[in-house]
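Below is a structure I'd like to ask you about.
Removed from the display is one protein chain of the complex; every other protein chain stays in position.
As written, the chain order gives the labels A, B and C, with residue 1 at the start of each chain.
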Amino acid sequence: MLEQILALLPQVIFDGFVLGFVYAMVALGYTMVYGVLELINFAHSEIFMIGAVVGVEVFRYLAPHVGNGFLLLLLALLLGGAIAGLTAILVERFAYRPLRKRGTTNRLVPLITAIGVSFILQDLVRLIEGLWHNEFFLRMRTVEDLEGSVSLFGGAIFAQTKSFVLMGVSILMLLGLTYLVNRTKLGVAIRAVAQDLSTASLMGIDPDRIISRTFLIGGSLGGVAGVLFALQYTTITPYVGFLPGLKAFTAAVLGGIGNIPGAMLGGLVLGQLENFFGTYLPILTNGNFGTEYKDVVAFLILILILLLRPQGLLGQVVKEKV
Amino acid sequence: MSLLELRGVHTYYGHIHALKGVSLKVEEGEIVTLIGSNGAGKSTTLRTISGLVKPRQGEVLFQGRPIHRLPAHQIVALGVGHVPEGRRIFPRLTVEENLEIGAYLETDRKVVQERKDQVFALFPRLYERRGQKGGTLSGGEQQMLAIGRALMQNPRILLMDEPSMGLAPVLVDFIFETIQKLNQEGKTILLVEQNARLALQIAHRGYVLATGEITLFGPARELAQNPEVQKAYLGEG
Amino acid sequence: MRKIGLLVAGVAALGMALGQANVIKIATQSPLSGPQAALGEQIKLGAELAVEEAKAKFKALGFDLVLVPYDDQANPDVGVANANRIINDPDILGVVGHLNSGVAIPSSEVYARVGLVMVSPANTNPRVTDRRLPNVNRICGRDDVQGPVGAEYAFNNLKVKNVFVIHDKTAYGQGLAEEFRKRLEALGGKAVAFVGTEEQSNFVPIINQIRGARPTPELIYFGGIYSQIGPFLKQLRERGLKTRLMGGDGLDSSEFLRLAGAQNAAGTYYTTVAGPVSAFPKAKAVAERFKQKFGKDMEGFGIYAYDSANVILTALEAAIKAAGGKKPTREQVAQEVRKVKMEGLTGAIEFDDKGDNKKAKYFVMQVASTGNWADNKLIRTIEMAAPGAR
Partner (left out) sequence: MSALSLLLSLAYLGLAFLAPGALANLFGLGALAAAAFLRLSPNLRTLNLALLTLAFTVGLVRSGNTLGLIGLVGILVALTTLPRVPTWIRAALGLAILLISVPLAGFANTFVFELGIQIGIYAAMALGLNVVVGMAGLLDLGYAAFFAVGAYTWAIFGSQQAKNFMAGNFPLPGEYIYPFMLIAIATTALTGLLIGLPALRLRGDYLAIVTLGLGEVVRILANNLDHPINFTNGPQGITPIQRPPIDWFRELMAAMGVRLDQTTDYQLFFYLLVLLMIGLVVLVNVNLANSRFGRAWVAIREDEIAARSMGIPLLPTKLLAFMTGAAFSGVMGVIFAAQRTFVSPESFTLLASITILGMVILGGMGSIPGAILGAAALTILNLDVLKTFSEFVRTSLPQIPSQVDPAKYERLVFGLILVLMMIFRPEGLIPEKRHKAEMEEA
């Protein structure tokens, strides 16, 4: 049994990273919005989905015109990030801001709104894609440049160009975000608003604007993740965001919600866990419990961690606001 | 024209009628203090001025211009600095970041650096602690940081809410000296204090607030002599 | 007041569609939206064509014939809810459907309450007819034959011993995969794994399992629907695994080509209970009419739905005659359906006492490399009676 596990392990870890980086990028959107508004932005999984759909459409329409696959991907990433970010801003503007202005103290209200927005976006995209192409399943067009593959470590890892691209882009985005949050004025303002919204406004910061920017940044990251997800796993639907979204949120909680490095770590950990158990559960349980339990394991681990360490892996203990 | 004027301001928190027609004036170059017991509406007055709560009735004029409909961040831009009650330092920003965020509206990096130098000159302790997270500072240091942060805006008027709260006597003296110093350098200050004795000592004029209404006002020295004030707020008589 | 006016006017249009005399309706139930819409739509359109073509004949008998399509969304809850609506429309005298056995089984219990006849073009799970409901019939084959047919072809013709078996965790997919495995192992082969998954996008863990499986599988069998098998196959091939793939009738849709990529799909084997147009010489002309009318190619389930609808229409005609030209009851129609002996596009149709077609056809197919679903190679056709109820 151990032999069986070890033979595949390099491959499983590699694939775990691919999935983990997707989760990490999506998790950042959850964690940033949560940091600023203490809101679980359920609709973020649909922002991710919109990014993926934009990616598919860019490939569909531009592949015949753009010869270079990497350039094409760059265009898809830019457009996917932009449109997803824009959607996130619109969602904030028209669904969440009115609630904030009314000064609702009930925390269920924005959460339920977020669920509603999520449903609306799913079906709107479905409607649009249905009328546009009469397709429910959207398939990412295959582009030669990105499809190459290599064997690493004497065949222990089989890796595709697009997997490397995915990881490379993710790392760049994560570094960029870290820089932005820690080293720029906007970043300091975002952190200030997250820590104390009303005092931040006494500094001359317009909280609405910063919140909008936060949604833009988180949304763009989610959109980029969506494009990369579609590229990697090739087929998407308007409902594709739900599970990755749920897992990315889990990742954010795992890492300590509101905590940016935590979200990255949580994403990577969850990606590894999911791939590990997805691959090995049948071996580990002698075929009694199969791949289908991989999400169950992921959730149970989440609960376990929340019980043992409620603030998450990297989170700090925050006193409840009274 | 007064620098700041409130005319018949009514403010509500939900159903609670917190300010019931407050009117007051602050002239350029003054220290004006607002004294009163807990829950009298002192903080609410400051919060109303800086736009954190909106008055339901009445108006707030800054340099003759109504500002009570503006959002807080725009009022700041006009030159109203607010040192909030309980300091409200950003706990996970460093001291330096806290100061820089104070100068959020200033785009010239050179000016920001100059002001930072001035603040550090005023509070050398902050310079020593500049890389530390705000949440790890002691109470006195946090108060310095809160004042320094407001100064970074280079405000025309500084609203200070209970700067002495929870501090050791030595530090209280230091803070009040600093306030006087700032005033001598030309800053106009509206000071809210529990410690009425000290406040009346350094202020030019004072207002007494009780359950949302101004009950007495006048030059600080006269107020300090007023038997009612002495009885209620100075613990004498 | 204005609100009230709007309300009345806004929904008023609804009423117009309801309530006409001497109408006979045939309902279809199949997924018209969502993941399996491509197959479901073939069922609807096949039945629609048959109904359109019979309109004149029924007009002569004094009835307006109407097709009412229902969307069961491949979901048993929706199917049952629709069924409850269907049985309360007294004009509906027959149902063509469903696609998914998991939906057909509970829905048919509802039809059974009023004796409404259902003729299925696609439900292959044995339990559909093994419950011996008098109103439930199917013209297609069963998974307890389809699975073994696949297993025998794999073992005897492809000379495959070790098979990695996957299913989609639905009543259909899991049932089919189990039948396949049973026969394979009876023949002396081995299922190196038997894995279920609801996953729609990330098949990497399963692909890694295939990579690590010992003994190395020579074939992958996937009991499921094209929407899942397509992306799975694409990811499998992208990762350099060349293992051959076999599936059941759930794979039988041109959408499979699009999702898997024509190159990847080429060479895939599948069994089906609804053969292609090329398997039925008589279907050619109908398929042309289909293409002309709907702008789409007629695929297997379209043909079977066409035949299913015609079974009902034939029975209806007989029942109308027996009732002296009046509208027959649902029970009468259901009884007539069991008596039907006709030559459909797909061959002879005649039901046994459970409602299975006495001789159903099973096809082994291979996906062509031309990128055109209609070019798929028909490897063999097997005609077989349904096994007795267990």
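We adopt the following convention: a residue touches a chain if its C-beta (ideal position, glycine included) is under 8 Å from a C-beta of that chain, and two chains touch if they have at least 3 such contacts.
Quantities reported herein were computed from a predicted structural model and do not represent experimental measurements.
Student: May I ask which residue of C:24, C:47, C:105 or C:365 touches the chain that does not appear here?
Tutor: Of all options in C:24, C:47, C:105 or C:365, contact with the hidden chain holds for C:105.
Student: Can you tell me which of C:93, C:119, C:149 or C:171 touches the chain that was removed from the display?
Tutor: C:171
Student: Taking the entire complex into account, which one of C:85, C:244 or C:338 touches the absent chain?
Tutor: Within the whole complex, the residue contacting the unshown chain is C:85.
Student: Tell me, which residues in chain A touch the chain that this view leaves out?
Tutor: 38-40, 95, 98-99, 102-113, 115-124, 126-127, 130-131, 134, 242, 246, 249-250, 253, 288-290, 292-293, 295-296, 299-300, 302-303, 306-307, 310, 320, 322
Student: For the chain that got dropped from the picture, name the residues of chain C it touches.
Tutor: Touching the chain left out of view, chain C contributes residues 1, 3-5, 7-8, 11-19, 32-34, 66, 68-71, 73, 75-77, 80-82, 84-85, 87-88, 102, 105-106, 109, 113-114, 127, 131, 169-171, 173-175, 196, 198.
In this text, only the chains that are shown with their structure count from here on.
Student: Would you identify the chain whose Cα-based centre sits farthest away from the centre of chain C?
Tutor: Relative to chain C, the chain with the farthest C-alpha centre is B.
Student: Most C-beta contact pairs, which chains?
Tutor: That would be the chain pair A-C.
Student: From the C-alpha centre of chain A to that of chain B, how far is it in Å?
Tutor: Each chain reduced to its C-alpha mean, chain A and chain B end up 43 Å apart.
Student: Need the CA-centroid distance for the pair chain A / chain C, whole Å please.
Tutor: Going by mean C-alpha positions, chain A sits 37 Å from chain C.
Student: Measure off the straight-line distance from the CA centroid of chain B to the CA centroid of chain C, and report it in whole Å.
Tutor: 77
Student: Could you list the positions in chain C whose residues touch two or more of the other chains?
Tutor: Not one residue in chain C touches at least two other chains.
Student: Can you list the chain A residues in contact with two or more other chains?
Tutor: None at all.
Student: For chain A, which residues count as touching chain C in their complex?
Tutor: 4, 7-8, 11-12, 15, 18-19, 136-137, 139, 142, 147, 149, 158, 160, 229, 233-237, 240, 274-275, 278-279, 282, 287, 290-292, 294
Student: Considering only the defined contacts, which chain C positions touch chain A in the complex?
Tutor: Checking each residue of chain C against chain A gives 33-35, 37, 169, 193-206, 208-209, 211-212, 214, 227, 230-231, 234-235, 238-240, 255, 258-259, 261.
Student: Of all residues in chain A, which touch chain B in the complex?
Tutor: 185, 188-189, 191-192, 195-196, 198-207, 316
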